[in-house]
Each structure stands twice: as structure tokens, then as C-alpha cells.
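One protein chain omitted, others in place.
In this document, chain identifiers A, B and C correspond to the written order of the chains, with residue numbering beginning at 1 in each.
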Amino acid sequence: MKPPHMGDIGGRFRRFRSRLGGSAEPEADDVWKAIQLARHAERPYPLDYIARLMPDFEELHGDRLQGDDHAIVAGIGRYHGRPTVVIGQQKGRDAEERVFRNFAMSGPGGYRKAMRVMELAEKLRAPVVTLIDTPGAFAGAQAEINGQGGAIAQSMQTMMRLRVPSIAVIVGEGSSGGALALGVADRVVMLENSTYSVISPEGASAILWRDAGKAQLAAAAFKPTAANCYRWGVADAVVPEPEGGAHTDHDEAARLLDGYLSRTLRNLIAIPDADRVRQRRDRFRRLGAYRELPTGGTAIVVGVDDPRPAPGS
Amino acid sequence: MKPPHMGDIGGRFRRFRSRLGGSAEPEADDVWKAIQLARHAERPYPLDYIARLMPDFEELHGDRLQGDDHAIVAGIGRYHGRPTVVIGQQKGRDAEERVFRNFAMSGPGGYRKAMRVMELAEKLRAPVVTLIDTPGAFAGAQAEINGQGGAIAQSMQTMMRLRVPSIAVIVGEGSSGGALALGVADRVVMLENSTYSVISPEGASAILWRDAGKAQLAAAAFKPTAANCYRWGVADAVVPEPEGGAHTDHDEAARLLDGYLSRTLRNLIAIPDADRVRQRRDRFRRLGAYRELPTGGTAIVVGVDDPRPAPGS
Amino acid sequence: MARRQIHVSIDRLRGQRDEPAPRPQKLPSDDRACPTCASTFRAEEMRHNLNVCAACGYHWPVGGRERVAQLSDDGAYDELWTELRAADPLRFVDIQPYPRRVEAAEAKGTTEALVCADARIGGRPCVIAVMDFSFLGGSMGSVVGEKFARACERAADRGVPLVTVSASGGARMQEGVLALMQMAKTIVGFEVLRDAGVPVIVVLAHPTTGGVWASFASVGDVTYAEPGALIAFSGPRVIEQTTREKLPEDFGRAESQLSNGHVDAVVDRRELSGRIGRLLGILEQPPPATASLAMSLAQNGTERAARMAQALPSIPRRLRQRVLGGEPPADGGPR
Partner (left out) sequence: MARRQIHVSIDRLRGQRDEPAPRPQKLPSDDRACPTCASTFRAEEMRHNLNVCAACGYHWPVGGRERVAQLSDDGAYDELWTELRAADPLRFVDIQPYPRRVEAAEAKGTTEALVCADARIGGRPCVIAVMDFSFLGGSMGSVVGEKFARACERAADRGVPLVTVSASGGARMQEGVLALMQMAKTIVGFEVLRDAGVPVIVVLAHPTTGGVWASFASVGDVTYAEPGALIAFSGPRVIEQTTREKLPEDFGRAESQLSNGHVDAVVDRRELSGRIGRLLGILEQPPPATASLAMSLAQNGTERAARMAQALPSIPRRLRQRVLGGEPPADGGPR
């Protein structure tokens, strides 16, 4: 069996429309800059957005099983006149808080806390907003014993089944299954300088280049920027940040996010539940890029360069 | 506020109809004999019934959280031509197995295993049969930390919501919330010599008489026999055991249970799901006995002496 | 339905918590000593400080009606279902007959171990159901179960939240297996609230153990606990007897159960009413837009689906075919 010729594939990808004004082929430096901004020490974290978007917010604690994972904050707040559930991955601002939050790398208990709060959303018919910012789920022995894999899968299942509207926002660094566990929403949106990737550049460097020092090279290979994720259909919209990045002005960053969230939630609420669930499934069913070989002839690429709806909800 | 006179209450309870041929006021000795039979070392346990009722049975393991509680066995078997989920509390037959099974006193993981298997039943539209035989849920530090209370409550919630038919069978000793956790079914049925009580006689003796040696007295006070539970509406039917007790003939005991189960499941399956769920709720909503004082006049007793449907499904 | 308008004026001492109360003079008649810090308080002071030690924050038990008054705006509430009283289905006698125990408990003025009421918290109407540990150890018998279920149904019918405070040693043993069944009855109540989308806030007071913790108390939408409250299925003494483990001092206490993941927050009693009022504000449903309401009625909910299915036989046969599938009618065409 002769492997099909793959040389013509690249050409198709060069035809990507550049909807966001950027080049279809961002420079490696730009990618690295986005990664730096996504991880900026002064970048707003979920609780910073929550404080600005919903002054009345009740944080809920505990997975109702065996603990309270501080890497994930979850609760219910009043947002534009209705109860709204928010779940976020919270990095720490200073050294002490970083340890307390485990650098936003949660164990299974964090996802189980998220699921129990999603159940509350379901009961109260409250929309769910997730704020994603994690280098990945925690790699630890106890996390494995307590079912890190199953917790991530079940979190995806829970989000896939929600009959209430949901929006996932990548606010910082969205890495690996630990990010996707909270990312199965009706709309997935990325802040301008956020990143979304299958693995952190450092992890990829160690595994693919067998060299811990190739993170910048890995970043350039993964191109995990918001603009690229939008092109690939992984993000439905890109929300602008203040000039220079979200860290320069938390209030303005929250205001820009608020614009997207409030408008999109309003639109989503108007969709009948069953339709919304079906559309959500269809959204994730479609994602991917592969070739479909006809019985003979040239390959057809299916996936990322399909026509897509305009940005915004 | 003068407390109402309670002397006339006893009279109403003396009017209990004795549907099962026994005296409405069983002798203390009879109660104790039932307790001894319910705990007989040779009494059939869930796996004994399962082996006879469903030769094709797949035991499932684990709560998908952190362990596999051996006090509860759960699985799916072929029963009268359809997949049927069975969950049972399993005492050990010999000293070693008793320790392995923790004397059928499960921790939260046991109930969570039960719940995950109930979810499978729900997906496959398989009926659920529970076989109850426990001195109670385990009293241990780790069980508390892992949410023994919440696990029991959630198990009740899960059973209350099942859209598939369910039957709970008290096959031996049904004590406290640890038993009820698996007892929220469409039909609750007791084997002739089984018992169902809020607490074990030994526990009651220690707490109420402040004397560990008053178990027999406590048993007589609680009267937790099948016949009494039937009268109180707590059991919907009493399934006869072989002459002398189920331990004398496991095959015959299984055959007698099979008769009830197969007929009742057939009847339950014919009821539309929504009706069945409503009826199940109504069943547990009704249980209890209290007085309702009119603005002046004699007390009306509500509850246990209400007219009840005939035994059988 | 017997109701009684009760007005109790409560000075919550909000904002005064930081100033320690002046050391009270010993009054032999009604003073109480704090078991933690040994400060003594007069009954009036105790009541004013919601039965919390002004010096160290120790929480004493609170009676059912007093608790309802503490939670309600201006201490005003309408008590519900005081006509429900314990029966004696087992003619139960331990070291004394059950009716005698009930009589003694009722003689103190409380009718049962659960007090239910209509009230407002933070301006928002709600149904309140509070357990009273002073009535037979707050044990859950048939009256508690019935009142609790009614409270849930009332909250669901009116679309107002349920606020419940637990304080109980567990099931009322003197009612035997019927007491056990009340656990399931409270779960039915919560199912009704769930269908109605009505929130329930559970406050765990000291102690919340046994069948109460193993039923409604552990499955609230939002769960607060009072500082130091023991929250357990099996209490530390029973566990130490069963397993010969030596348990730490804080085992099963509210603060431990928060880190065990079973509680959302430990809330000081003096903050409780304000905190609940704020939470009810968050949870309040927006007024439904007519169009989207109609849409959600048409598209959501199996309840409605079942009703639609029941209505189907009266829908013309041709349409029924279209909806339910199956063979088209032989006499196709407009009816």
C-alpha cells in the first residue's frame, strides 16, 4: 500500500482567509509573545473578572466527595439580572497563593466540584460560564488514584449534556485535557492574547525535541494563538484585550469580556434547549482535519478550512 | 399550651387488620426468632440469589472515584430475557470473607458504586433490583471524611429519579440509613423472616436502655418483622421462605423470590416511566404516622392504618 | 391550616461584633457560662447576641422558633402546621413510653422538632423549616418528615426558596422503621423543589448527625454550617467504639467538613441572616420573557412531554402519525 502524496496539503492551508487581519502564518516571535502575555504575572485571573462582572457572587466549596480543590473556583453570581454559574481555574498572584492554588493545576476533585456546581446550574436553569487558565491537570499519584482521567471525561460529559447555555472563555493559558475539561461549551471564546494547546510548550519541548530548552521552538510549531484557534474552528470568537494586554487594565479587560458574554448569553438563552444541546454536540463533532481518499485521485481535506460563520456569537 | 391527650391512640392501632394470619401483636419471642433467622449464618446472601436467578451475571467493580467497596456487590445479569441490574449487600460466609466484606457495612464508595451501576441501568433501560442485608452503613473516620451521609442521601436521590423500574428486597437484616440507601424503589418487599428497622436491636439497647444487654427487649419494642412492616406500609409484599427459613433451602428460597420478582417486574415495565416515577415518589411521600389536631376535638391519626392495596405487586 | 402571627424584635448587634460585650455581672438566676472561654451572659444578652458568646464566638443551641425569628426580617413569621403532632404507631416503650416523652417535650411549648414558617429574609419571601434540638434531640419522626415535605411543596408551589436549618441526633427511634422512612420523604420533598427549579439553602447547626445528615441535610443547593457544629453520619463516640480509632478534636466539625468538601461555607450565626438574604438575591429567577417562556414550555421538560403524550389521542389521527411515526393512515389526505 503506497502512502498518498502529502505535498499538496500545505497549499490548501495557505489559502486560509485571514479574518482577524493578522498574517495566516504568524511569526514565531508573535506566538511566543502571546504565550508570555497569556502567562503574565499581572494578568487578570477568574476572580478578578468575577469581582468586576458580578459584585454579588457566592463562592461554593467542595466536591461533596472528599475535599475542596483550590485550583478551581466555582460559584454562582448575579449577572445581568439572572443567576449565573461561574467556574474558573485560578492561578495564584503571589508565591503563597500559587502554592495554595497549586498553580491552577487541579486534581479530580476540582473537576468534580465543577460538575456539582453545574448540576446546580441545571436545577436553577442558570447559564454556565467557565474561565480557563491552566498549564494542565495536576500530575500526581493521588490524582491518578482518584481518577484524574475519569474526572476530566465526566466533566466533558456533564458539559455536553447541560440543558442550560454555556460559554467557555480561555482567559490565559489553556493547556491539555485539564483545560478542555471545562471547555465543552456552546461557545468557546478566547481572549486576544490567550493560548489554547494540546500541551504546554515546555512539555512539548521535553517530549518531542527531547530537550527542555526548545519551548520557543515548540510554541512556534503549535501556533496556539487565539487567531489560529479561531481559524481552526476551535474558538468561536476572539475577544479583544486592552492595548498592550489584559494585565495593563483589568477593568477594561473585564468590560470587553462583559460585552461578549452578555450579548452571547442573551442569544443562547433564546435557543430552545434541545436545539442548543444538538448544536453543541455538532460543534465538537465537526472539529478536526483529515484527508478522505477517494477510490483514486486527489485527497480531499475535511475540516479546518470549511466555511465558518462570522465571528461573534 | 396543654399537650393533647394521647391515651386514645393505642386503641386505633389495635384495629390493625392481620392480613398475614399472624397476631397484630406478635410475641416478643417471635420478633427475636425473626431477627435470629434474618441473621442466620447459613442464610442465602445476594450472590446466592444471583447465582440461582441469573446464571449469566457480570459483576461490576469500583465507584470510578477511588475504590471498590466489597460490602456491596453490583452487576448486570440476564433475568427473564432482559438485562437487569442487581445491587446487593453481601455479608461474608466465613470469617475471612466477613472481614473482606466488612460484614456488609459499606462506606460511601459502596453506595457510589451502586449509583454508577444504576446509571448504567438507566442508559440500557434495565430494571434495578436491590438485595438489602446490612447491620448498617460503616461507622469509620474515613467513611465520614468521604461523605457517608451524602452518599446515602445521593443514593436515595438516584433511586428516586430512576426512569427504569426498581424493586428493593430486604433479604436479611435491613438496618438504618445504610439499608434505606438501597431501598427507595417502586416496590419494597421483604422476605418472610427478614427485618427492617431504624437501628439494630443492639444499637438501640445501648442508646435507649443505656445497657448493651437489652437487645431482645429492644427488638420487642421495634417489632421490625416483615408482617409489621407490611402493616405499616413500609413493605409492599412479604415473600414466603421455605419452611423453617431461607437457610434450609437456598434453591427454594430463590425460586420463591423469583416468582415475586419476575411477575412484579413485568407489571412495572408496563407502567409508563413518568407515571412510575410519580407513583414511587407518592409511595415514600405517604409513609409515616402522625396526628392532625383539628381546631378542637379528637385527634385524627394519619398514616399507618390507611387502607392499603392487596399484597403482591 | 393553623397559623399564628409572631413578632419578635431582635437586635442583631450587626457591626457591634468587634467590640467585646462588657463582662456581665453574675446574676444567679438566668446567667450562662461559655463552655469555651467561661464568660457569663444574662439571658437578655444571650438573646441579643443570638446565643453566641460575645467574647469567643461559641455558638449555643437555638430553639426552633427563636431561630426562625433570628432569620426572618424584623423577626416576623407565620408558623405553619402546628396542628401536626406525634403519634405512637409502635406503642413504643423503652425506659418510658414514647407518648410520655412527647408530652414532656410538648409541655415546654414546642409542638415538634421542626418548626415551619412563611417569612421574608432580606425582603424576599421564602419558606423556613428549622429543626429544634430541644424537642427530643431534634429527632426526625413522622411529624418532622410530613412538615418538611409540606414545606418543600409549599416552596415549590409558590416558587419561593426553602431555607432549612438542621439540628438533630438523627431518626426518632421510638417511631421505628417509620422514622427511617422520613429520610426518603425529605428526599421526595427535594425532588419537588428540583422540578420547580426552586433553590434550597441548608444551614447545618450543631449537631447534624445520623439520618438527617444522611438525607436532606447533605444535599442542599448551597450548604452553610455554623462554627463548631458536629456534622456526621456516625458521631465520633460511635466511631471510636466501633473502630478503636482515636479521633482528632475537630473530627466531623463544620471547619473539617468544609475542607472535606461537604460544606460551602462556615458562617457565624450573626452573619447568617444577611448572608442568606444576599444569596437569595443572587438566586432569584428573572421575570420570564413571554416569548422565551412559551418556547421553553414547548421545548423543555419531560413533564410537559408526558402531558403532551397524554393529550395525543385527541389529536387527529393523521397528525398523530406524523408525531409518533409508524405507518401512514390508509385513508391518507386531509380529514
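Please note the rule applied: a residue touches a chain if its C-beta (ideal position, glycine included) is under 8 Å from a C-beta of that chain, and two chains touch if they have at least 3 such contacts.
Keep in mind that this is a model prediction, so the values were computed, not measured.
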{"item": "Omitted-chain contact residue, chosen from B:78, B:98, B:247 or B:286", "value": "B:78"}
{"item": "Identified contact with the non-displayed chain, of A:38, A:152 or A:169", "value": "A:152"}
{"item": "For subunit A, residues in touch with the removed chain", "value": "1, 3-4, 6-7, 9-10, 13, 137, 139-141, 143-150, 152-154, 156-157, 160-161, 176-177, 179-181, 183-184, 196-199, 204, 207-209, 218, 221-224, 229, 232, 234, 272, 274-275, 281, 284-285, 287-295, 299, 301-304"}
{"item": "Interface with the unshown chain - residue positions in subunit B", "value": "56-68, 76-78, 81-83, 109, 113, 120, 123-125, 163, 269-270, 272-275"}
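Convention: only the chains that are shown with their structure count from here on.
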{"item": "Overall pattern in which the protein chains touch one another (line/ring/star/complete/other)", "value": "complete"}
{"item": "Geometric centre distance via CA averages, subunit C-subunit B, whole Å", "value": "26"}
{"item": "Where subunit A and subunit C are represented by their mean Cα positions, the distance between them in whole Å", "value": "38"}
{"item": "Interface hub residues of subunit A, defined as touching at least two other chains", "value": "64-66"}
{"item": "Residues of subunit C whose C-beta touches two or more other chains", "value": "218, 260-262"}
